[in-house]
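Just one protein chain is left out here, and the rest sit where they should.
Let's look at chain A:
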């Protein structure tokens, strides 16, 4: 399957995400002990 590799998405962190995403990333980190790459990518 081909993927669109030219789109470069900068993953976000608790520190760099906006307030809504940051809170979700923080909750996820506490709950799972990690932030899945998909969550970091979906964050704004």
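Of note:
Criterion: a contact is a pair of C-beta atoms (placed from the backbone, for glycine too) under 8 Å apart; a residue touches a chain by one contact, two chains touch by 3 or more; residues count from 1.
Simple rule for what comes next: contacts and distances are computed from a predicted model.
The chain not displayed here is annotated in its UniProt record as "Carboxymuconolactone decarboxylase family protein", chosen from "Monosaccharide ABC transporter membrane protein, CUT2 family", "Carboxymuconolactone decarboxylase family protein", "Putative spermidine/putrescine transport system permease protein" or "ATP synthase subunit a".
Contact between chain A and the absent chain runs through residues 1, 3-5, 7, 9, 17, 20-21, 24-25, 28, 34, 36-39, 41-44.
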